[in-house]
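A protein chain is absent from this complex, but the other protein chains hold their places.
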Amino acid sequence: MTIMLETQALSKQFLLHLQGGISIPVLDHVDMQVSAGECVALAGPSGAGKTTLLRSLYGNYRAGSGAIRVRHRGEMVDIVTASPRLVVEVRDETLGYVSQFLRVVPRVPAVEIVAEAARGMSAEEATRRAAAMLTRLHIPTRLHGLPPATFSGGEQQRINLARGFMGSHPILLLDEPTASLDNANRDIVVAMILEAKQSGIAVVGIFHDTDVRDAVADRLIHVLPLQDAA
Amino acid sequence: MTGYNFAYLDEQTKRMIRRSLLKAVAIPGHQVPFGSREMPLPYGWGTGGIQVTAAVLGPQDVLKVIDQGADDTTNAVSIRRFFARTAGVATTTHTAEATLIQTRHRIPELALREDQIIVYQVPQPEPLSKLESSRAETTRMHGLAEYGLMHVKLYEDITRFGQVSISYDYPVMVNGRYLMSPSPIPAFDNPKMHMMAALQLFGAGREQRIYAIPPYTSVVSLDFEDHPFRTTRAPQACGLCGADDSYLDEIVTDDRGGRLFVCSDTDHCETRRDAGHTGTESPDVEQAA
Partner (left out) sequence: MTDETLLSARGLNLRFGKIAALVNVDADLWPGEVLAIVGESGSGKTTLLNVLSGRIAPQSGVVWYRAPDGRLVDVHAMPAPALRALHRSDWGFVHQNPRDNLRMAVTAGGNVGERLMAQGRRNYGSIREEAIAWLGQVEIDASRVDDLPRTFSGGMLQRLQIARTLVTNPRLVFMDEPTGGLDVSVQARLLDLIRSLVRRLNIAAVLVTHDLAVARLLAHRIMVMQAGCVVEAGLTDQVLDDPQHPYTQLLVSSVLTA
């Protein structure tokens, strides 16, 4: 199986200058690999560093040391040392990320938020698929043209998910994708993840719901809290 | 007249003005500063034109002075007499006989010749003055040939009135390089400036600027492709000589709305009348009626 993402001795600590410069180590020499079509779940207690790890994989957090390599245009690219411009390119083409909360852009309608993420198709096609995806996630058509600022948390999260899946990135990072969803929508998301895996997408996710985790994950990676630094 | 140099100005002043004139002729349409002198008439009465005339006038010259096309208005008469007294030159009202013509706000109807010079009186030499109040900025615009602002003004006119509303002092592009104010001549006269055989000199006394158009220089009135420059004149014919192609003055003749249109160029009209042309108001026509 093709390795799509791997980390090598990935370490991260937070240096809080405003709190007298205390250092909080979160990740210590994490090694992991994810292959195409595989779903790896990050497991561990709350606050252990799962989201930190996920965000580091996306380049949203800066790694302290080690390497994070993703298969981008056939080559392994190290996110840690890549220029910001290259990271933008990687995120554009290769690496997708669904955060836990939708960051709301004012005024942009829900269907457009999703359609914007489409790649390699016409605007009309993108809008059509975006609407279909929203409908699948039980966002009724009458809401498609509205900006999601006033939607419920669950609705916002479904839009967030739709946007994430719309991009068809070869690697997809999911942070608590079903956290605010009811059972019906949760099952749809599970189906979408399985479909993604089928099409060869490598998935790394944090699933607080063990049923969901068991349904989609092929492996678990345990992230344990480190000893507090002095 | 004793106590005065030929044509009133001292020779050093004339040299200074001639140096400015040479610069002006070398850069058609470009405004050249000059040291405008105290003249025996106030600013706004033609001091710039008079200084230029005084600098180029020679004893053999034949001088014509017109004001709004007329030789017989007060200002034209005064200025002509001024030079007659201070220079002793011959004067005339006939365009064809003149070698030097000083004019306020008109170009004679008769086409001028290579051996003639026309001197324009200019109140405001800066064509952009109404659009940009900073002289430093207009100087920069001329230097960089950035004239978009003037085209914006024309655009605005077309937007507001359906056509360019400028009827006199219509801006022109000289030699393809400098935007110039032709002085408050009617737009009707603008085409005469293009490729004129005579030398055209412009003097602004209050603003202290001189500019020039050498003979046979291109002078193009600004316009848009789809709103080209057009001359306009009153549709009437001259009541005295019948001319239908000369620029007309409209004269109110009574208090019941009576009007008379006559040629603004008095010499042109007189010459035509001498040649036998008549108009609706000609005396013999009235007698016959």
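By written order: A and B. Residues from 1 in each chain.
In the analysis below, a contact is a pair of C-beta atoms (placed from the backbone, for glycine too) under 8 Å apart; a residue touches a chain by one contact, two chains touch by 3 or more.
A quick note: this is a predicted structure, and the numbers were derived from the prediction, not measured.
> For the chain that is not shown, enumerate the shown chains it touches in the whole assembly.
Computed over the complete complex, the missing chain touches A, B.
> Please identify which residue in B:Met16, B:Val77, B:Leu110 or B:Ile158 touches the non-displayed chain.
Of all options in B:Met16, B:Val77, B:Leu110 or B:Ile158, contact with the hidden chain holds for B:Ile158.
> Thinking of the whole complex, not just what is shown, which of A:Glu89, A:Asp187 or A:Asp209 touches the missing chain?
Going through A:Glu89, A:Asp187 or A:Asp209 one by one, A:Glu89 is the residue touching the chain not shown.
> Just the residue numbers, please: which parts of chain B touch the chain that's not shown?
Residues touching the hidden chain, for chain B, are 144, 146-149, 151-152, 155-156, 158-160, 223-227.
> Spell out the interface residues on chain A facing the chain that's missing from view.
These residues touch the chain not displayed: 14-18, 55, 59-62, 84-85, 87-89, 105-108.
Note that only the chains that are shown with their structure count from here on.
> Report the inter-chain centroid distance for chain A and chain B in whole angstrom, where each centroid is the mean of the CA atoms.
78
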